[in-house]
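The complex appears here without one of its protein chains, the remainder shown in place.
Every chain is named by a letter (A, B and C) in the order it is written, and numbering of its residues begins at 1.
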Amino acid sequence: MGRTIRIDPVTRLEGHGRIEIFLDEKGEVNRAYLQVPELRGFEVFAVGRPAEDMPQITPRICGVCPMAHHMASTKALDALYQVEPPAAAKLIRELAYNIFMLEDHALHFFFLGGPDFVVGPRAAPAERNILGVLGKVGLEVGKRVIAMRRELRDLNTFLCGKVTHPVTGLPGGVAKGITEADRPRFGEVAARGRDFALFTLQTFEQIVLNNREYVNLIVSDTYTHRTYYMGMVDANNRVNFYDGKVRVVTPEGKEWRKFAPADYLEVIAEHTEPWSYMKFPYLRPIGWKGFTDGADSGIFSVAPLARLNAAAGMATPQAQEAYEKMFATLGGKPVHHTLANHWARIIEMVYAAERLQELANAPQLTEPNIRTLPTATPRLGIGVVEAPRGTLIHHYETDARGIIQRANLIVATQNNAARIALSVDKAARALLGKEGPADDQGLLNMVEMAFRAYDPCHGCATHTLPGGLALRISIRDPQGKLLREIRT
Amino acid sequence: MPNEHNVPALPRIGVYVCHCGTNIAARVDVAAVTEYASHLPYVSVAREYKYVCSDPGQELIKKDIEELKLNRVIVASCSPHLHEHTFRLTTQAGGINPYLFQMVNIREHVSWVTEDSAAATAKAKALVRAAVQRVVFHEELAPKSYPVHPQVLVVGGGIAGIHAALTLANAAKHVYLVEREPSIGGHMAKFDKTFPTLDCAACILTPKMTAVKAHPNITLLTYSEVTRVDGFVGNYRVQVKRKPRYVEENKCLGCLECITGCVYKDARYPSEFELGLGKRKPIYVPFPQAVPLVPVIDAETCILFKSGKCPKGCVKACGDRAAINFDQKEEVLELEVGAIILATGFQTFDAGRLPFYGYGLYPNVYTSLEVERLVNASGPTGGEIVLRDGRRPKRVGIIHCVGSRDDQTNRWCSRVCCMYSLKLAHLIKERTGAEVYNFYIDMRTPGKGFEEFYQRLLDEQVHFIRGRVGEVNDWAAIPEEEGKLIIRVEDTLIGIARRIPVDMVILSVGLEPQADAAEVRKLFNITSSAEGWFLERHPKLAPVNTFSDGIFLAGCCQGPKDIPDSVAQAGAAAAEALALIDKGCVELEPNTAWIDAEHCSGCQACVALCPFTAIRFDAERRVSVLNEALCKGCGTCVAACPSGAAQQHLFLDEELFAEVEGVLA
Amino acid sequence: MNEDFEPRIVGMFCNWCTYLAADLAGTSRMKYPPNVHVVRTMCSGRVDPQLILWAFRCGADGVLVGGCHFGDCHYQEGNHKAFRRILLLKQLLPQLGIEPERLRLEWISAAEADRLCAVIADFREQIRQLGPLRAPLEEEKMEHVPA
Partner (left out) sequence: MSRPKVAFYWCASCGGCEEAVVDLAENILPVVEAVDIVFWPVALDFKRKDVEALENRAIDVAFINGAIRLSEQEEMAKLLREKSKLVVAYGTCAYLGGIPGLANLTDRESILHYVYREAPSLAANPDTMPQEHVRMAEDGVLELPHFDDTVRTLDQVIDVDYYIPGCPPLPQLTLEAVQKILKGELPPKGAVLAPAQALCQECERNASKPERLMISDIKRVHEVIPDAKTCLLAQGLLCLGPATRGGCGALCVQANMPCTGCFGPLEPIRDFGGKALSLVASIVDSTDEKVLRECFAKIPDPAGTFYRYSLPAALLPQRRKINAR
């Protein structure tokens, strides 16, 4: 009775998870669980370390988004020591940060999540990778992608010492400044970056939007959940990655809360399930109502789509244009279709690139004063940034010498954990339950797509060492007997 | 981490466990240790032997090296400080490099300090295993050889220093004799007669003193002190400070007219040499036979120095010899010597520390040294033994062991007090006919003619009362005691407390290390006993050597002794020094460090850390470079070197890590 | 405290002072516990912190470093360097769960055989109180902590 199903492991995501799918008597999906099987305990071994080391220690949570952790940590130190970085230092940080966002989003689109669309969800596995992408878009474009990425990463190597893992963040500033001599280089790359982002947008529109099947897939109920959305915004409620307040909108798109990072505990709480090491954040005032969406459920979502949903718009022209186009195309704000994350991600690339140009031309960028030396006695510091994969929170408490006594980290992917669980379950039901070619690679890859769209990083999410094991999918009969288990 | 020991050519180790008669065997199960050793990795042969250091014992090793093709040797016996050298030579004689040897100390560190045989045996096994693991990494090394300076420095111009200096000078070696006082002679120059022969100290000392002055091979530096010593055996650099005496030695003829010419018509300042019993002028010689016979001007008391105004009678008296030079400045000499003999002597116990003996309280309580001056014909009273008021004492008490054999002060026996007390007793009785009482704890006369001398005094009706004196006071209890000092003592032979009224009390003070012995010890980088006496390398086998090669001991700086012993030891020290410098070169332990340019990070930490400036930074090659000749092998650069580029022969990381692992395995 | 626990102690003794004190203790037939196994270095300044950590790794329950009194170093200031290194090392040990008391630095001159004996006896007792170093590690590895 229980059908045996061959499933490939979920690859091409940073970090690991595994999916347990239970079938019912009829062999249809009863419930699918996404489990994250490891825990590293950064918060625990952070205790006893000097706070000023955290910007270098925490990036090792994730080598894909080290800059996000570095920056959140550095901002937490500003708060901890109650220092305001000089203007130049802030500009340099935001510059480095947007370079990173642009580069990381590009990585995802072309190397990780993108292949699902670019090459196509039903393509053979050996195709669905960067090499496949190159095959589709052509080697020339491929080279351009690679060159762009290198240029961007070289800039951050210059700015931050190392691109993985950055070292220049200090409470009250940065260790290294920019001279007028350096400035032009940033301008040039920024310009190329903008062209590149727009090119990526075109590519996406050609390959995806011109393909009815893809669009249907995006808007299909399988990939749709009505949840709250969270993202950081500037004073005008525009998307901002580096600084601002955190805004939450309801499934209807109305502003529900707007809070300063320091107040995150009033809004966010974490729910624990016995079957996963990943904790599931939810909106504390609404409460945990189980794995269900809707306005009554505290489940919320972060990452590109959520950021665009949670904001009133983009702070740069081209991005704003693309922003409007997306919502127009997908039926107005908020968009609940998970797969739209890919589109939103590219729009953010455009914003990051445009913002780069502004920053590269900012007059104060090259001012020599890049450090404000801390004088206050440290106690508590909370720092928040928008990581590529969503809102990232670092929270440190120290003794008077600045030695960490308590640390709390809520990481982007983790904020999406509950919604990802919904997606996986729903996708599994929709795609596995029905009769159909049991071992259709593409079909099963679409299960993975359900959460690859979030570009999830379970390494971040549980602060575990990713790696441990890549995602494993088990199919069990109602008695829980293992019918099939596939893992890397 | 990739860090494997790389073992060189397959080792073949011979292990030799020594019984040392019963010294080791009585506590350690030597057979068991040998058996254990025989199963350790790379051990080709393990033997036990009664005395491995004996000829047959060493033969055994040589034979094995040749026949069993051993390339490593381990001897488990006594301290390496005793026999490491011996066995290295054995190893060499066997035909392999002497440094392919390792010594295990299972006597001093095991059998002699452990009661439990099982524990001792276990410990011995562990130490042997450690050596086996260590010796595997030993390298072939050659001792470093350096030429030695033929000159010798003798510090201290007492009888010991004088004798050592003359011995070496007579062997045609050049000697620098440094004495901090204006004249050589030391304590002996203060004595009248010497026990037990009663020959006159001056008569036997003065000739030697003048011989020193006259000797072409001796540079006499009086009124001088050693202020710095560095270098190493055979190559010491010594800095000597010469205090200005304001009379130029090379011009002065010793006519002493300057002293007569001094504006002060009579001597009014207490004479150091006379222990304050006599007086001197601001310009003076400590005593008539002083060597050199060159006056000293004491700036403290000289009116010219104090007021700037003085007719300068001394200068006039000196006339055209113009030896007097008020502008003389302190002078610093740099000497290079191959060997150093320390003969810095002793000081006498300060009787004031025992108030109940009344010294300093009652004028007629004297120390033995003061009395030496009183009985001395050239002393303040011209040899007249009189009390402070000039009266002749009718009854004299001599209290032995003052500041000796006493838990409150010094625990040791000063060795000479009994005999000099007897000597003084004899002289006093002879010259004054007074009744003399000796208060002693034990009468110690172990020496040639000593016991006979004691008998002689008994025959001379000198009184001997056995008992430690409780108190000296002047509280007369009966008329006979009026105006006398009462010595209260328990006569332990008849078991009653006694009061002995006397006119004069002599405190036979003991011998102590010099007040500045500790500084001198540090200056010369030698060790000393807890009491402060300089420590000989071995109490029996190396009694005049120190742990610093090339530095030897003579006389009382090493411990109380009488004149014959001091002189004998001085001769021994001279012989050791002679043996060292006559050879012309010294061989040093090749335990120097080196820096492997392969791994040197050029961080330069070692440069500042080296105490001997043996390391410099080669900016060209961006690595630190170590000068082996300057390296003394402390290894502190090795411990600090963050890249492991600095290493030390005989104490390689591999060797030490293997040894630590071995003692614990 | 386990009554029959006999600590394993490594002595790292300077050739010029503490090692000689140990020799003197021997020639003077003084008695002290056999727990200390001596490794000789030319100077306490040669004692590399790595060597101390190695000793603990190899199963030492305690390490006793013996050097010359300040001012007496055969090599001027080697003992000061040892002092600095061990001071900082003692700051590290607790983080690795090792009581700093297990590492002891003593200045013992060649003449102080009696002090050496006293120190060894005292150190042994102190380590006996602390208990074995390695054993707990082993046990911990085995014990399964229920989640």
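The working rule: a contact is a pair of C-beta atoms (placed from the backbone, for glycine too) under 8 Å apart; a residue touches a chain by one contact, two chains touch by 3 or more.
Remember, it's a predicted structure, so these values are computed and weren't measured experimentally.
Q: What are the shown chains that the omitted chain is in contact with?
A: A, B, C
Q: Touch as defined at the start, partner being the missing chain; which of A:Lys26, A:Lys143 or A:Lys254 qualifies?
A: Residue touching the chain left out of view: A:Lys143.
Q: Touching the hidden chain in the complete assembly: which of C:Leu53, C:Ala110 or C:Ile127 does that?
A: Residue touching the absent chain, from the options given: C:Leu53.
Q: Among the options A:Cys160, A:Ile286 or A:Met326, which residue touches the chain absent from this view?
A: Touching the chain that is not displayed is residue A:Cys160.
Q: Touching residues of chain B against the unshown chain: what are they?
A: With respect to the unshown chain, the touching residues of chain B are 1-4, 596, 598-605, 607-609, 619, 622, 636, 639-645, 647, 653, 657.
Q: Tell me, which residues in chain A touch the chain that this view leaves out?
A: Against the left-out chain, chain A lists 8-9, 11-12, 14-15, 20, 22, 30-31, 33, 35, 37-41, 43-45, 47-50, 52-53, 56-57, 59-64, 66, 77, 81, 107, 111, 125-126, 128-131, 143, 146-147, 149-150, 153, 157, 160-165, 167-168, 170-172, 175-176, 264-265, 268-277, 279, 281, 284, 288, 371, 373-374, 395, 401-403, 406, 408, 410, 457, 459, 465-470, 476, 478-481, 486-488.
Q: At which residues does chain C meet the chain that is not included here?
A: 48-50, 52-54, 56-57, 70, 77, 80-81, 83-85, 87-89, 91-92, 95-99, 133, 136-137, 140-141, 145, 147
Heads up, the rule we're going with is that only the chains that are shown with their structure count from here on.
Q: Rounded to a whole Å, what is the gap between the Cα centroids of chain B and chain C?
A: Result: the chain centres lie 32 Å from each other.
Q: What whole-Å value do you get for the distance between chain A and chain C if each is reduced to the mean of its CA atoms?
A: Computed from C-alpha means, the inter-chain centre distance equals 53 Å.
Q: Please tell me the distance, in whole Å, between the geometric centres of chain A and chain B computed from their C-alpha atoms.
A: Chain A and chain B have C-alpha centres separated by 80 Å.
Q: Of all residues in chain A, which are in touch with two or more distinct other chains?
A: Chain A, residues with two or more chain partners: not present.
Q: Using the touch definition from the top, which residues of chain B touch two or more other chains?
A: Residue numbers touching two or more other chains: none in chain B.
Q: What residues of chain B sit close enough to touch chain C in their complex?
A: 79-81, 105, 107-110, 112-116, 119-120, 122-123, 126-127, 130, 522, 525, 527-530, 535, 539, 547-548, 591, 609, 611-612, 632-636, 638-640, 648, 651, 653, 656-657, 659-661, 663-665
Q: Applying the document's contact rule, which stretches of chain C touch chain B when the two form their complex?
A: 8, 10, 16-17, 19-20, 22-23, 25-27, 29-32, 34, 37-43, 45-51, 54-55, 58-60, 71-72, 74-78, 81-82, 85, 109-112, 117
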